[in-house]
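Excluded from the complex is one protein chain; the other protein chains are retained at their positions.
The block that comes next holds chain A.
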Amino acid sequence: MFGKQLCVVMATFLFVYGLVFGWSGKHLALANTVSVANRVQMEFRVASGKDFKRIAGARIILVQSNGSVLTSGQTNTSGVWRADVPLQQDPRFAGVEKLGIVTAIAVANGFNEEVVFEVPVKQDMVQPIILNPIRGGRRNEPVAVLGNLHRNALAKLVSRYATQLGLKRQTIPTEFDVPPWSPNQKS
């Protein structure tokens, strides 16, 4: 009788053990898969602001939101660097668009440095960087520019927070496109 009860308890324990750890293992594997799938390929194209020719050998450093270097690489003879980077969702775009944001620092021989803020991280994203040539006898300092955020991403970002605050849209009598948001809240 006691042996039978023991068998039932053991069987139940093994069943639950298998269920829990088996599922966890599967889940862990799935998590790894998701992590791999979250890597995206982006393209940086670097050209001169003087003659618009591509710049080979330019180095691009990608910095993530926590301040650490994400990755770095140099452009090929076509002035292109293809980067494979993890997509870490930017919280400002959460629920709006699957989009990460990094900062890119570009340096190249014969050119001033450039810092590109708000570079969108997305599959097949293209980020052009136009560098300014060094000028003798002048102050050659880094310049700041903005990343190539799509117009739609900007509109979605604005709509997300305007909706959150309960704002209403303005009206433009001569235009039937989506009008800008108003500072006034819906009554």
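Keep in mind that, in the parts below, contacts are C-beta pairs under 8 Å (C-beta built on N, C-alpha and C of every residue); 3 or more make two chains touch, one makes a residue touch a chain; residues count from 1.
To be clear about the criterion, contacts and distances are computed from a predicted model.
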Checklist entry - From the names "Branched-chain amino acid ABC transporter permease", "1,2-phenylacetyl-CoA epoxidase subunit B", "Peptidoglycan hydrolase-like amidase" or "Cobalamin biosynthesis protein CobW", which one matches the UniProt record for the unseen chain? => result "Peptidoglycan hydrolase-like amidase"
Item to check | Chain not shown: contacting residue from A:40, A:115, A:145 or A:167 | outcome: A:145
Item to check | Where the unshown chain meets chain A, residue by residue | outcome: 45, 47, 52, 123-124, 126, 128, 130, 145-146, 148, 150-152, 155-156, 175-178
